[in-house]
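Shown here: the complex without one of its protein chains, the others still in place.
When the chains are written out, they are named A, B and C in that same order, and each has its own residue count from 1.
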Amino acid sequence: MKVTQSSLRVGELATGQALTVPLYTFSGSESSAPSVYIQANVHGAEVQGNAVIYQLMTLLESYQVLGDIVLAPLANPLGINQKSGEFTLGRFDPITGVNWNREYFDHQVDVKAWYTEHQHLTNDELFQAYRLMLIEACQARLTNPFGITTGHRLAVNLQSMAHQADIVLDLHTGPKSCKHLYCPEYDIDAARLFSIPYTLVIPNSFGGAMDEAIFCPWWQLTEYATGQGREFLVPVSAFTLELASQERIDLADALEDAKGILAYLSHRGVIAEKVNPASMERFGCYLKDYKKFHAPKAGLIEYCASVGEPLKAGKPLVNILRIDLYGTEQAYQAISLPMDCLPILHFASASVHQGTELYKVMTNVFSLQSS
Amino acid sequence: MKVTQSSLRVGELATGQALTVPLYTFSGSESSAPSVYIQANVHGAEVQGNAVIYQLMTLLESYQVLGDIVLAPLANPLGINQKSGEFTLGRFDPITGVNWNREYFDHQVDVKAWYTEHQHLTNDELFQAYRLMLIEACQARLTNPFGITTGHRLAVNLQSMAHQADIVLDLHTGPKSCKHLYCPEYDIDAARLFSIPYTLVIPNSFGGAMDEAIFCPWWQLTEYATGQGREFLVPVSAFTLELASQERIDLADALEDAKGILAYLSHRGVIAEKVNPASMERFGCYLKDYKKFHAPKAGLIEYCASVGEPLKAGKPLVNILRIDLYGTEQAYQAISLPMDCLPILHFASASVHQGTELYKVMTNVFSLQSS
Amino acid sequence: MKVTQSSLRVGELATGQALTVPLYTFSGSESSAPSVYIQANVHGAEVQGNAVIYQLMTLLESYQVLGDIVLAPLANPLGINQKSGEFTLGRFDPITGVNWNREYFDHQVDVKAWYTEHQHLTNDELFQAYRLMLIEACQARLTNPFGITTGHRLAVNLQSMAHQADIVLDLHTGPKSCKHLYCPEYDIDAARLFSIPYTLVIPNSFGGAMDEAIFCPWWQLTEYATGQGREFLVPVSAFTLELASQERIDLADALEDAKGILAYLSHRGVIAEKVNPASMERFGCYLKDYKKFHAPKAGLIEYCASVGEPLKAGKPLVNILRIDLYGTEQAYQAISLPMDCLPILHFASASVHQGTELYKVMTNVFSLQSS
Partner (left out) sequence: MKVTQSSLRVGELATGQALTVPLYTFSGSESSAPSVYIQANVHGAEVQGNAVIYQLMTLLESYQVLGDIVLAPLANPLGINQKSGEFTLGRFDPITGVNWNREYFDHQVDVKAWYTEHQHLTNDELFQAYRLMLIEACQARLTNPFGITTGHRLAVNLQSMAHQADIVLDLHTGPKSCKHLYCPEYDIDAARLFSIPYTLVIPNSFGGAMDEAIFCPWWQLTEYATGQGREFLVPVSAFTLELASQERIDLADALEDAKGILAYLSHRGVIAEKVNPASMERFGCYLKDYKKFHAPKAGLIEYCASVGEPLKAGKPLVNILRIDLYGTEQAYQAISLPMDCLPILHFASASVHQGTELYKVMTNVFSLQSS
């Protein structure tokens, strides 16, 4: 199965050069098979998803692809190319500060009105009409007479493509992080298919990210139809995969994640072959129990807790060195939490102002049983 | 009347140095007179408010001050000291990208429950209890066991002080801007007292800024009480003053704005002397009619429209030079709007990516009649 | 006379996109006429040179062009597109901090050895051989087996083109600046031809900038040949024009500077028509008398001295507002110099750390008499 290449224009730089995203398409052989959209590197420093797409494409060349698969690596050219010192300053628009991953369009569909008007349609027709409406709303955004922001233009262009797919995967990483998955509560069974041990179970509501922008309108439609006595599964799935740490390319590890994605695609019938998910213990945590720990004081940070390894209450998360306070108790101090937790990621720098987010930790972790 | 100086600790830098804000206090002679809180420079590049505070303090030394006045210049030390190239990168936290002016605490008071519990109180007691509740909620934020972000710590510290006053003024500037005022709809009569020709009339709801953080809970209380048959004026006033352009110190102009503030304080009985507002035409615009115009394409920008001067439909807002397209019609092109407008501010740089916010313009401008 | 467009590849961004500079060429009708290379915008925020090139090209279309003219606007695509907040952070490589304008190649020609080997050549042959040697040395840099830095690649690519011309103009601007010219001492008569009132007379030595990189090797050759009893004029001319302030596009003003350049080109026989220089008083200052004044203390800056206007000794250059010191003599203080001077440019921001370069001023200014 061979891939074809095209590109998507998502903006224009001050010098006039176009901002473009490379697109790779595998055309599936079965029109009834689900279609897929996978993007990577919307945050500029989170490059590993590109390596995963590379490995996934290499693998797919040997498989029988049934559903269309569109892959968009290097999805944020402005963010990726924005350096500040030795690192990529790719988390937010350098002009406005707006997080590139909070620029997706919130459709705020009036589901009741829309459904009332379209309820006579068959399921397939209904889904097709709804999808078209979502895509057209994105296109309308892009042609706003007062223009739209740089970040919104990028995001809505990507979103417009993503709305065309049945399965959407957004590949991110944390700063210094173990692998984890953002999964909507209604779709929790999917969490056992990827090669990712930790899953954040998120509410079925819009928080600004790509996955939410995709599944929320569909979940709302499904909920409303159910309330009207018409039952169907949420027709579209969307996940954010956090594939370890930023500023890191590791092709061997990328192959593992590509296989995990392949297992999910196999399960969904996107490829003809059977690919089993990796065998591993998997754990979940509700978003409300996912805690951000901010530096209670400034200083130099020795990160003690390893990401992906359970930490007992009272064990040091960090040590804070305050050499300006040498000779006092404050000079070198351990900081711990009062409850057991699972550290998922920590800050990238070893010196922090008061209030810097030092760690994100899961609390009240539960096992995700095999079904 | 002499001022006393103190300082407020709002954070701590990585090296351990405290972030502090200088505070100046005029102690009023009448406890029944309204108290005032004025801050400046929450956005790092918006320095002119400090000059206004300087001039205001110099003036106040010759007046009879009835109500307490607290002034907090240089309110965001981290933002003010954060340089990037020859300019101050002080609009957002350089680590997270979060706008310093969107970090205030949204109380989301359950007004019904609170009022039901406290309705037996006299107005004075009611207001005192409500104020105390707001301040205590801020203090509780500051002691969150998981810590709070650097920006939230700064904002809530300032907010906690502001809640103690009856009148709150937040001094900002635009990028390249004429003077304008943000004024809540319920308090529109106040707009005629400052030395500011243009007023944005904002809804009585929380959008993240200081003024909204202050007046919203009080407006909600007032609304609810009115619904319960108990009428009083909104007990607290809050405004954002945009005092022309950032990266500019002009003491002569600052004196004009200090006199404008004095006129408002005189009107409110904070000083014993009568100070009249400057005579000028004043205009208003509803926030929904305040339009952001984004660059429809990238290029080099010649800003044609002067801020503070009405612009007819079809007249050029900007010319865009695209020297990479020399020899085509796109090489040098005028961009205009299809409606009359009043340009209030424009972007600071002369080269822009597609989507950069070029201008903010008022449309549907109306006259603010003298009452 | 029509222009043809091409482009020069000067690097590659992380996403793989080529960094290219647009090139415009007017092919002269006389091979004996001097050839010209003009570039603009090597510092990202210094955009006005592009407008000057636009106006110059528009003018040249009506003239008879004798010598080849190559124009390279937008010469530093990475620098121009590098934003940080509302401004262009285009003065140095954001990764290394190296000033884009200090990356040109210092040939350090062993003039004695080279001349000894080539002295048998006619002047024309000598110059041609020397030019070829300079260009080949640039090409050799570009193929260094250990690679070269991003900035060096850009600079040496531009320099390689510039070495092919007899006249090189590098269009810059200051931060907040009046127009001024950098002119090598040996070529001071040229300063009367451009539309620029103030000229810095620089030594005939390499300091890292484009103009120096171009004229130095030729001046060294000329000096050495003179010492050997062979007299000729320095065969190549190079100047840096500082065309007022950065972050500013003004087409009307650009037309004036385009005419000034045309007057110089006319004088040199690059165009057939006679174009006279503008009539204005012109002044000079030796580089050793060009003084940088650094902030003696930190604070908020009111810039008092207008650029381009003489300032008497003891008159305020700036006022420094230190509102944290309100009530002391330090709160608002004028700073002046003990000698007469001509302020040429000042810093762009209104708040400064101690040591920030506030002003550059000419001292010991002299009149440049008409010859």
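The working rule: contacts are C-beta pairs under 8 Å (C-beta built on N, C-alpha and C of every residue); 3 or more make two chains touch, one makes a residue touch a chain.
These numbers come from a predicted model, not from an experiment.
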Omitted chain's touching partners, listed by label: A, B, C
Residue, one of A:63, A:206 or A:332, that touches the chain absent here: A:332
Option touching the unshown chain, where C:8, C:121 or C:148 are the choices: C:148
Of C:13, C:109, C:196 or C:344, the one touching the omitted chain in the full complex: C:13
Contact footprint on chain A, counting only the chain that is left out: 3, 5, 22, 24, 44-45, 47, 50-51, 53-54, 57, 73-74, 80-81, 83-91, 175, 247-251, 300-302, 319, 321, 323-324, 326-327, 331-332, 347-351, 353
Residues of chain B (touch criterion as defined above) contacting the omitted chain: 13-17, 20, 74, 77, 80-86, 88, 94-95
Footprint left on chain C by the chain that the document does not show: 11-16, 19, 78, 91-93, 95-99, 145-153, 291-300, 322, 324-325, 338, 351-357
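The definition used in the following text is that only the chains that are shown with their structure count from here on.
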Chain whose Cα centroid lies nearest the overall Cα centroid: B
Same or different contact residues where chain C meets its copy chain A, judged by the half mark: same
Furthest chain, CA centroid comparison against chain C: A
Centre distance in Å when chain A and chain B are each reduced to the mean of their C-alpha atoms: 36
For chain B, residues contacting two or more additional chains: 91, 300, 324, 351, 353
